[in-house]
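All protein chains of the complex are present and in place, except for one that has been dropped.
Order of writing sets the labels: A, B and C. Residues in every chain begin at 1.
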Amino acid sequence: MGGNSIGKEFVVTFFGESHGRCVGAVVDGCPSGLSLGEKDIQVELDRRRPGTSKVSSPRVELDEVEIISGTFEGFTTGAPICLVVWNRGAESTAYDIIRNKPRPGHADYPAHVKYGGFNDFRGGGRFSGRTTASYVMAGAVAEKLLSIIGVKVVAHTIEIAGIKARMIRDAERIKKQAEENLVRCADQSAAERMEKAIMKAKEEGDSVGGVVECLVEGLSAGIGEPILDSLDADFAKILFDIPAVKGVEVGLGFDAARLRGSQNNDQYAMKARRVITTSNNSGGIIGGLSNGMPLILRAAFKPSPSIALKQKTVDLQKMKETEISISGKHDPCIVPRAVPVVESAVAITLVDHLLRAGFLPKVLGVKK
Amino acid sequence: MGGNSIGKEFVVTFFGESHGRCVGAVVDGCPSGLSLGEKDIQVELDRRRPGTSKVSSPRVELDEVEIISGTFEGFTTGAPICLVVWNRGAESTAYDIIRNKPRPGHADYPAHVKYGGFNDFRGGGRFSGRTTASYVMAGAVAEKLLSIIGVKVVAHTIEIAGIKARMIRDAERIKKQAEENLVRCADQSAAERMEKAIMKAKEEGDSVGGVVECLVEGLSAGIGEPILDSLDADFAKILFDIPAVKGVEVGLGFDAARLRGSQNNDQYAMKARRVITTSNNSGGIIGGLSNGMPLILRAAFKPSPSIALKQKTVDLQKMKETEISISGKHDPCIVPRAVPVVESAVAITLVDHLLRAGFLPKVLGVKK
Amino acid sequence: MGGNSIGKEFVVTFFGESHGRCVGAVVDGCPSGLSLGEKDIQVELDRRRPGTSKVSSPRVELDEVEIISGTFEGFTTGAPICLVVWNRGAESTAYDIIRNKPRPGHADYPAHVKYGGFNDFRGGGRFSGRTTASYVMAGAVAEKLLSIIGVKVVAHTIEIAGIKARMIRDAERIKKQAEENLVRCADQSAAERMEKAIMKAKEEGDSVGGVVECLVEGLSAGIGEPILDSLDADFAKILFDIPAVKGVEVGLGFDAARLRGSQNNDQYAMKARRVITTSNNSGGIIGGLSNGMPLILRAAFKPSPSIALKQKTVDLQKMKETEISISGKHDPCIVPRAVPVVESAVAITLVDHLLRAGFLPKVLGVKK
Partner (left out) sequence: MGGNSIGKEFVVTFFGESHGRCVGAVVDGCPSGLSLGEKDIQVELDRRRPGTSKVSSPRVELDEVEIISGTFEGFTTGAPICLVVWNRGAESTAYDIIRNKPRPGHADYPAHVKYGGFNDFRGGGRFSGRTTASYVMAGAVAEKLLSIIGVKVVAHTIEIAGIKARMIRDAERIKKQAEENLVRCADQSAAERMEKAIMKAKEEGDSVGGVVECLVEGLSAGIGEPILDSLDADFAKILFDIPAVKGVEVGLGFDAARLRGSQNNDQYAMKARRVITTSNNSGGIIGGLSNGMPLILRAAFKPSPSIALKQKTVDLQKMKETEISISGKHDPCIVPRAVPVVESAVAITLVDHLLRAGFLPKVLGVKK
């Protein structure tokens, strides 16, 4: 049981439901002395919220964050930071139809079994994609910490509906280009085709999936722990914790399995008195530790399970087969909105490991 | 820091080095009353050890397990079970060459940085593949617990050097067929081609990688925790903790990202009064919870980084570029030996979640 | 770092400050299906809040709880329960005097050092006794769970200002008698003397301390874990986590150290087919495990450090000696208000251990 916390030094606890009072996060272990206000978090939340483009759900979720503990006079105090977004205007009545009819591809059925039917099923409740706002709130704190030591975390869409973007591995450039289109893809030409594929699926009452890649620049070598708290393993865990993720790769990922050792090994060289590797197939992590090269992580998102098309399901009360068609304002593709969630997840785990390795101070300066 | 333990109720701690005194594991949280002797563990260790086939390293590691705590009169007592395999006959002198010359693809360099040069570099030390014996020891205990409640965990090789096996998704059949060849692949014809590819790489002083798939049958719906201790996320973590894993997928994995929602969603139906899904694209996990269908997990292993071919590296003392050629008896392909390691990893995490969900008793019967 | 969570299966995370927005608690791991509403928690909070008697602070803290996640249609859902009490009407201006002048006996000075001066010092901030409202909120959930399996947790004042109460060890009777006076002491005659001692200290601008005893009835034998998660050790931890606690005893406590083994050992006998001990010097815990007898725990509270009398302190900015006199509405004795806090602490740890031992179900029934 338990299960809603992650991290060892930078401990993040999530709470909240899709149609309950709120979604929230407690960030425990944030160094004191970080300048932090609601607007630092709001800017990231705004990237995640729907209703901002034709490729996402037309639902309007205002998603205003409130910091209800842990800051004082504009700085973090070292005490746990509780962050809340109040749910507003969610219509729950539409959901009564799913009380006993689990939607295919959603957690409705196993949640019903696990909790003896007491789970809040409205909009998926605790299992809703809406809970990823917790990632973004906590992630915004983590990203602000990372900026202090010059570490950049940048994610972007690299594939939607089978359409792959050209490979770009420059954080600065991605950051700029990906925000120029609705799908958050740094390759504008691919982005256009992705948009079209999404709109087509939408018109047909269907949905599409995709892949998000995340780059981390500026990380020293030697971050991570061996064997059971590997850096890559901790990234994989927090990425798989994001609803809809079905695969995670580091560096070449599955393609590494198709190479020879002589092709895949990243050989060492010296550059400006620093040790580098001449390739980065490993994605910056070897033996669970960072090697000083940029990190490369990828997460595969399945197509959103909420589709208008009729699907087979069962009535859990009558234990009989039946059908369901999901109305409501759903995302035909969650990938663009997942981009800030992936960044947040990576930032949270990174700060935890940096604190564990002693690479982030526990106190950021002294208050005058 | 820390980082050598995993699990919340079934807590496993690993220790040991490749060329130190031993590799070991402490299993804490095992229910009392499980019949357990050294031979239960030895049979699994024997599947992992090298020297047993031409496709693995010709090193002879006897790998005899000793249970040094936690059992009494043939049963587990509820106390922590410490399991040790003593290292024998390891020649360390050959390794002095790598003291300051990190081997490409190994953890040597980031470990050197992280530990200020104090890490035991011999054979990779704490980061050696040899430490996976700890997985197998702890996994053998977990698998014995699972057998009590009729849960089967079966892994097998499905790809080596780009050669893919036909898809087989029947635990019983896989179990039988995979042990009939040296690469642990249930598809005999693919197995033959894989063996050849390995031998060819070996002759050329090179290595190949591959993919292991793991099937879990007999699991109830509702196992797992939402959001931050998802069942799939915990599997991803422990699988990525295995050295050389670069990718993990659940169900269709990355391929799910290329489907429409209407294709990917597993629809519900009734069968023999039980709720089932008519397809299993999700790999038995939805929203971080098991849905009662078989689990399907995959891990991609990079080619073994230990190759005879000359590679570029740096001298960390002189901070100068140099070269290295790794002699010694190495595995041209670690995938076949990784099969029992993957099973162990999955079993360890499964037992932890079953205990957390209350699906495994804390005491197995009463002693007469 | 971290440090604001406790428990392994019933994981409680506290947040909030004395003069910030709120004090709160996240309860993660509560079984689903528990009937829970705000009034279940409010009744316990009302016992803790000040302004209700002449022996406590005349500050009026309304302390209304809000459940902002984790319940649905009147029942717990299995999701984390976030509980919040909003701070109202706290005047912070009075506290500016302590920004650089630590109050003797308070955490002001070490907190200033630890957090580089960024800590919220108003009213002690994160270290304020006000944060014990978090204990009471989470404890109310735990106590409701315990009532399901017939376990009673009852605390009462047994000593104030050196005045000791007659020993009463009957939960029912204590529960009734202790609520009949302002100091929550089941011995009415001692209670009167305690009240007088408090009023006298108050008049003199001073404060007094005391001892709270907690009884647990209805617990089975065999709850707890050996050696490093002993039941008594976990009680000691959570009790010492309550501000102002300086000592904890189980059973005879320090007096056991003055007895012979033959006097102190609790001998076994049979009663109504159950194994009992003929005395209960151990306080119901042996080797870290419950033995089926009532638990007896005691916590010593120092006198409240907030006193009107002038005291010596230092100016942390000028690094010079100076003086301080604490105005404001303070408790001359916190012991009566600590009684529900002690009950809550004990209940929280008990539920955690009952879940770990499998003595509490993860789902309480099935929803119709």
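We take it that contacts are C-beta pairs under 8 Å (C-beta built on N, C-alpha and C of every residue); 3 or more make two chains touch, one makes a residue touch a chain.
Since we're looking at a predicted model, the values are computed, not measured.
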| item | value |
| --- | --- |
| Of C:68, C:83 or C:107, the one touching the omitted chain in the full complex | C:107 |
| Contact residue for the chain not shown (choose from B:13, B:181 or B:230) | B:13 |
| Footprint left on chain C by the chain that the document does not show | 1-6, 8, 12, 14, 102, 104-107, 109-111, 113-115, 124, 126-127, 131, 134, 159, 161-162, 201, 206-211, 220-230, 232-241, 243, 245-254, 256-270, 273, 275, 277-278, 282-283, 286-292, 300-307, 309, 311-314, 316, 319-321, 356-357 |
| Contact set of chain B toward the excluded chain (per top definition) | 1-5, 7-11, 13-17, 20-24, 26, 28-29, 31-33, 66-70, 72, 75-82, 84, 114-120, 122, 125-126, 355, 362-368 |
| Residue numbers in chain A that touch the chain omitted from display | 8-9, 79, 226, 356-358, 361-362 |
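The definition used in the following text is that only the chains that are shown with their structure count from here on.
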| item | value |
| --- | --- |
| Most centrally placed chain, judged by C-alpha centres | A |
| Chain whose average C-alpha position is farthest from chain C's own | B |
| Fitting chain A to chain C on CA atoms, where both chains share a sequence, rotation angle to nearest 5 degrees | 180 |
| Approximate Å spacing (C-alpha centroids) for the pair chain A, chain C | 38 |
| Chain centre separation (chain A, chain B; CA means) in Å | 26 |
| Shared interface positions of chain B, touching two or more other chains | 8, 226, 356-357 |
